[in-house]
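The complex appears here without one of its protein chains, the remainder shown in place.
Naming follows writing order (A, B and C), and every chain is counted from residue 1.
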Amino acid sequence: MLRFLSGGESHGKGVTVILDGYPAGVSISIAKINKELSRRQVGYGRGVRMQIESDSVEILSGLKDNRTFGSPITLFIKNRDYTIDRLDTILAPRPGHADIAGGLKYNIKDLRLILERASARETVARVAAGSLCKQFLLDFGISVFSHVLSIGSVRVNSSKVSLEKIPYLAEKSELRCVSVSAEKKMKALINEAQKSGDSLGGVFEVIALEVPVGLGSYAQWDMRFDALVGAAILSIPAIKAVEIGDGVENSSKPGSKVQDEIYYKKISGFYRKTNRCGGVEGGITNGEPLVVKGYMKPIATLRRPLASVNIISKKVSKASKERADICAVPAAGVVAESMIAYIIMRSFLDKFGSDNLNDIKNNYKNYIKRLERY
Amino acid sequence: MLRFLSGGESHGKGVTVILDGYPAGVSISIAKINKELSRRQVGYGRGVRMQIESDSVEILSGLKDNRTFGSPITLFIKNRDYTIDRLDTILAPRPGHADIAGGLKYNIKDLRLILERASARETVARVAAGSLCKQFLLDFGISVFSHVLSIGSVRVNSSKVSLEKIPYLAEKSELRCVSVSAEKKMKALINEAQKSGDSLGGVFEVIALEVPVGLGSYAQWDMRFDALVGAAILSIPAIKAVEIGDGVENSSKPGSKVQDEIYYKKISGFYRKTNRCGGVEGGITNGEPLVVKGYMKPIATLRRPLASVNIISKKVSKASKERADICAVPAAGVVAESMIAYIIMRSFLDKFGSDNLNDIKNNYKNYIKRLERY
Amino acid sequence: MLRFLSGGESHGKGVTVILDGYPAGVSISIAKINKELSRRQVGYGRGVRMQIESDSVEILSGLKDNRTFGSPITLFIKNRDYTIDRLDTILAPRPGHADIAGGLKYNIKDLRLILERASARETVARVAAGSLCKQFLLDFGISVFSHVLSIGSVRVNSSKVSLEKIPYLAEKSELRCVSVSAEKKMKALINEAQKSGDSLGGVFEVIALEVPVGLGSYAQWDMRFDALVGAAILSIPAIKAVEIGDGVENSSKPGSKVQDEIYYKKISGFYRKTNRCGGVEGGITNGEPLVVKGYMKPIATLRRPLASVNIISKKVSKASKERADICAVPAAGVVAESMIAYIIMRSFLDKFGSDNLNDIKNNYKNYIKRLERY
Partner (left out) sequence: MLRFLSGGESHGKGVTVILDGYPAGVSISIAKINKELSRRQVGYGRGVRMQIESDSVEILSGLKDNRTFGSPITLFIKNRDYTIDRLDTILAPRPGHADIAGGLKYNIKDLRLILERASARETVARVAAGSLCKQFLLDFGISVFSHVLSIGSVRVNSSKVSLEKIPYLAEKSELRCVSVSAEKKMKALINEAQKSGDSLGGVFEVIALEVPVGLGSYAQWDMRFDALVGAAILSIPAIKAVEIGDGVENSSKPGSKVQDEIYYKKISGFYRKTNRCGGVEGGITNGEPLVVKGYMKPIATLRRPLASVNIISKKVSKASKERADICAVPAAGVVAESMIAYIIMRSFLDKFGSDNLNDIKNNYKNYIKRLERY
């Protein structure tokens, strides 16, 4: 079973992640991992820290000559501002963060000890591990990418852009947005928020192509692929809603306009002309592109802090300030790619077996061939 | 650890669920379980089957004199139409269901064997187990209820109804809707869909009151309470989006209008005047009501069937017809209550310990007292 | 992932087990399940109950025309003496049982509620589920069987009996012992214990043939095949020690006499002439027969009861009496077969993939072929 644990604080020594269950025989590009780490850092409207960091991964175990051999892979990403021992204690919890709930739960009076781990810095571990998952999936032609659908009130209409074109357009854009004109408006909105000491959220979309039919199961609630998607996306800090396909819009339409009719072509088999269900039916991937949207709330740390309470004096206080971004939707999309790559790979190994790339490839080919004869 | 497995097909002997890890010393009302089962069955726009069924639970293990004693609880809900051996094979997969993806995955040629388990009949197990979770939670003053926010294009504005009033209004309504006038329009829409052989989806909201601060954790992605919510709700058949608090709307607003400012009162402690985050911050419950929305697509089985393909002949065919509802949003809300009750209880036991009600109550009281002195 | 939960008390309605993750397309013989249930009941020295019971399984879900289709399989085994509501409360805990530890843990004052689930009756669920695992494994030529090595102080020397012959000899013996003369002495010992109101334990051995090389992993502690064996065998009531191969004896020998030297033959590949390690090296199955021993303590319920204490009065009391066996080692061996079959199948599916027998067979063949070319 593919699984990972991570450790590390925002201003500690760094972030470590151990990925267990990764098959042997996969060639890994360290440059690709670092590329993903930098994709997580970019985005118009990010704070100063993103420039400080310039994350780079160190491999502590699991690779020899850049190939996996079935042993756990340990990745370490050093923090450039390892200052935790010098930082002030925090007594005024920030609304929208784990500060006060965490302080109460763990019986901690310096809220810095809460926010250090509750920080989005933790997601660097997911992106590093996710890059390994992506590299595995690419061996099977499966690609996972994302783009930004909206920042604050500015939305882009991407319905006319072909899925294949999206990654190319998104990678060229500072906001990972496929429309140059929409991006312009988004930037203006970010500039405005910057001036007023405010922050912004938005919506991203993750797409995975060539996901095979048959991942997940309706047999138990926790085996449904949709449940994995729900957990993966809502586990990302600040994401408060997740949607598969056009799930929000479809809830208000009649059934005849929502379900995707089924067609057949020799060799490639069953297919749909529409994909409103986003690639999952009845808890199982159906062979169409996986399309998932995440709704991000605005960054909770504001330059003009909100009302709060000092946890010692219990007196009204402004929320503590931390260096923060104004908008991080593009980065959240990159984190979401990693989580989606992880859950696809996990389900993939459950279905096609494990241990080494060679055997898994054979098993996968057998399956594809069997489908052709179904 | 609280966990459950269920088994059973739509037209098999019945549905069984085994709930393990449930504490000793809890008084269980069988009538309450049956009440929940019937709540799952009602709703304007349900098919004939809902009248046939009139589900009733049989206790196969885990209770003596209606009290739990720490052993696994086995519940059986008999199917009234146990006809699986006489039913026709199904060769034309229905769009929107697991039929074809399941057939390919499991290498099954009679699609009936897919839809029998992929059927929403499975959720009767969740409601039965969920009722046990609700009964436990009530011992701690935690209540979980739901209501319908929209059916198709008809939405109700419930923002002026107090949370406490919602369950009373919802229980009185055939569509679990707090507004009589909105319900009227919903019914009209359902009548229309019925006539045209179409179906409808909608949105429900689940609310849990008195959830203590501190469930879930930001320590690892899979410990976040939001991740559990995401998995729980998206695991329900036909639910394609899930939202915590006002997650969808908040993604388009500035941060200053989204975060919930923090206040303090003696004894009851920290609180908020708003609850836009829906009771979860930084992956942890924050002591405010848990508010979760589920977006349901329209029922996939239509009286006027959609285009499909015969899996043997590979020729174009109308999708197979099964007896079906026109709209099941109220029932989905009841299932969602069960899933939310289950994940709250699971996290609750993780936090406050296990084994018997007496000890857990003591532990819980200690915690509440400690919070008062924080 | 293959997993199961069971529920049910010793004198309740019956025992239910739900087995999830079992592949589609496996032909199941109900007669074989019942055969296993009766194998669990036999054995010289068993109590009256074994004759009362004559267990027989009812399939509640997961089979159509005796074939699996990928959905959870629910099995129910009715209790013939469903008398729990009429039975006396128990106040004097029996040494060697969960009675007092369970009473304290669950805060229960009628110890009957503890022993009803802590009873070995629970193992009927494992044998029923284990039979399904065995039937799957046989499709791959893997057989799992057991025999008795000792009862009390009487030991059999089975080292000269070939592994293939063991099941035939064991099935013919009332004590599942391969030596007629040893069995005679064992029976005499049992008769003696019967007379003196005492009980006996012993040692059984489980053997699995044709287990492929490569199950389990050294990558993490909880992935080691030995760890699974340890959990599986020590989870059986009254088993207090488990040994892989000649683990006990080997601990006192020099390394040169313990390790199994490695040889090679075309097509069949690497092999050993000895199997002191019992088929597991470095946490992985090595292709040799899996050989596991379980050490069972004597039955804890004695006709001449031991000293105990009344939990209400706190006064000295004789331990409560329950109908019981004098010796159940042969039955424990049958339960152990089931647990070993379960963990082999679980590891097998992890390695070779899941969902349906056809695909798994293809994957398995590929693997065997690849090994030939290694």
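The working rule: contacts are C-beta pairs under 8 Å (C-beta built on N, C-alpha and C of every residue); 3 or more make two chains touch, one makes a residue touch a chain.
Worth saying up front: this structure is predicted, and the values here are computed from it rather than measured.
One chain is not depicted; across the entire complex it touches A, B, C. The omitted chain makes contact with just one of the residues C:P93, C:P167 or C:P330: C:P93. From the set C:G202, C:P330 or C:G353, the residue in touch with the chain omitted from the display is C:G202, counting the whole complex. The omitted chain makes contact with just one of the residues C:G12, C:G62, C:P298 or C:G353: C:P298.
Of A:F4, A:F140, A:Y295 or A:Y342, it is A:F4 that touches the chain left out of the display.
Within the complete assembly, B:G70 is the residue of B:G70, B:G201 or B:G255 that touches the hidden chain.
Across the interface with the omitted chain, chain C contributes residues 5-6, 93-105, 107, 114, 117-118, 122, 126, 150, 152-153, 193, 196, 198-203, 213-214, 217-222, 224, 226-237, 239-248, 250-256, 258-264, 269-270, 272, 277-278, 281-287, 295-300, 302, 304, 306-309, 311, 314, 316, 319, 339, 351, 370-371, 374.
Residues of chain B in contact with the chain left out of this view: 1, 20-21, 70-72, 214, 217, 219-220, 350-355, 358-359, 362-363, 366-367, 370.
Seen across the whole complex, the unshown chain contacts chain A at 3-9, 12-16, 18, 20, 23-25, 60-62, 64, 69-74, 76, 84-85, 102, 105-108, 113-114, 116-117, 355-356, 358-359.
One rule holds in what follows: only the chains that are shown with their structure count from here on.
In this view the innermost chain, defined by its CA centroid being closest to the centroid of all protein CA atoms, is B.
Centroids of chain A and chain C (each the mean of its C-alpha atoms) stand 44 Å apart. Per-chain Cα centroids separate chain B from chain C by 38 Å.
Touching of two or more other chains is recorded for residues 5-6, 102, 105, 107, 114, 117 of chain B.
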